[in-house]
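Not every chain of the complex is shown here; the ones you see sit where they belong.
Chain IDs A, B and C follow the sequence of writing; residue 1 opens each chain.
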Amino acid sequence: MSQEMFEKGLEIRREVVGAEYVDRSLAQADDFSRDFQHLVTEYCWGAAWGRDALTRRDRSLLNLVMLGALNRSHEFKLHLRGALRNGCTKDEIQDTLIQLAIYAGIPAGVEAFRLAREVFDAVEAEEGGAA
Amino acid sequence: MSQEMFEKGLEIRREVVGAEYVDRSLAQADDFSRDFQHLVTEYCWGAAWGRDALTRRDRSLLNLVMLGALNRSHEFKLHLRGALRNGCTKDEIQDTLIQLAIYAGIPAGVEAFRLAREVFDAVEAEEGGAA
Amino acid sequence: MSQEMFEKGLEIRREVVGAEYVDRSLAQADDFSRDFQHLVTEYCWGAAWGRDALTRRDRSLLNLVMLGALNRSHEFKLHLRGALRNGCTKDEIQDTLIQLAIYAGIPAGVEAFRLAREVFDAVEAEEGGAA
């Protein structure tokens, strides 16, 4: 393992997905899941997200259409929150999900809009609750 | 059909995919394929690409990861040329395909890099030939 | 948008999916989801379902195998109810799901039969409750 790449990935991952979530994932890792958690942090977040030619906003939008097309609802919702953290506007997300619906099919779009509403409602409730 | 949306889609489609290719697709359309060609133009290029909240460069990058994840090689190559036309740099495309490889799997990435090389070689040959 | 195609799609959508569900979807639409709801109604229900060469019964069966192969459970259940509304018999649905299991794999079939049982049970309960 490259410690440097891991550290870089850890920093990005905490900023995008939320420090609390990431720290809990790593803390809860046991002998079965620890290597995978490290792999994700180093390669996915360090080696891919850590590259320079795209912004985090770009990567968030790419992830939304990939996770929508691949039908991974749990990760889709996590990355929709990440997209908001990375500064994507609701209008940009709307256009992104319509692009998804056309290219990956209407059912992928229907699912994505349903999940997005769940996330927006939850985020609003949290922000309201925190006020 | 909305004639207005069709016209809007036709203009965008010709600019992104290339006027020659699009005009040939529409001219060659027969009773079997004509309605579909019109649907693609109006719905995909008008109603999706014609929206305002993302740039064409953004949409090109989204399409590359979707077409790579969905394993549609022919369309991938067409849209890689479109990405170049829309001003995406090679560095941006490289980062996009690495993001694809991590999220959709290494074989999706291997295929995408192979197809990209084919397109780059063909484009270079055409530009050389045109000089 | 073509108002005519939207109206045609709306009528078909209400008849197949259920007027209550569709009216609620459209009424609940906000700035984020309204354009997508209109797109689905116009293109999916107007431009595709509104064509003449297949019956609604045919389209329901096609949708069941597509939604099963694409692994979209929520939409699968919605369209299974639509299939019943469109006059598909249980025997036809059974043969359709066995065809799905062979071509898309046994796990797709297992999931489809499980979801079908949920829908049949719910429909029976509703009809019992309405008696």
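For the reader, a short list of remarks on this structure follows.
Here is the rule we use: a contact is a pair of C-beta atoms (placed from the backbone, for glycine too) under 8 Å apart; a residue touches a chain by one contact, two chains touch by 3 or more.
Just so we're clear, the structure is a prediction, and the values are computed from it rather than from any experiment.
Taking the whole complex of the structure file rather than the 3 chains in place, the copy count of the single sequence reaches 6.
Please note the rule applied: only the chains that are shown with their structure count from here on.
Farthest chain from subunit B (centres taken as the mean of C-alpha atoms): C.
At the interface between subunit A and subunit C, two copies of one sequence, fewer than half of the residue numbers in use are shared by both copies. Rounded to a whole number, the gap between the C-alpha centres of subunit A and subunit B is 25 angstrom.
Inter-chain centre distance (subunit A to subunit C, centres taken as mean C-alpha positions): 30 Å.
Each of the following residues of subunit A touches two or more other chains: 94, 98, 101.
By the touch criterion given at the top, residues 1-2, 5, 39, 43, 47 of subunit B touch subunit C in their complex. Interface residues of subunit B, counted against subunit A in their complex, comprise 43-44, 47-49, 51-54, 58-59, 61-63, 65-67, 69-70, 89, 91-92, 94-96, 98-104. Listing the residues of subunit C that touch subunit A in their complex gives 31-33, 35-36, 39-40, 44, 67, 70-72, 74-75.
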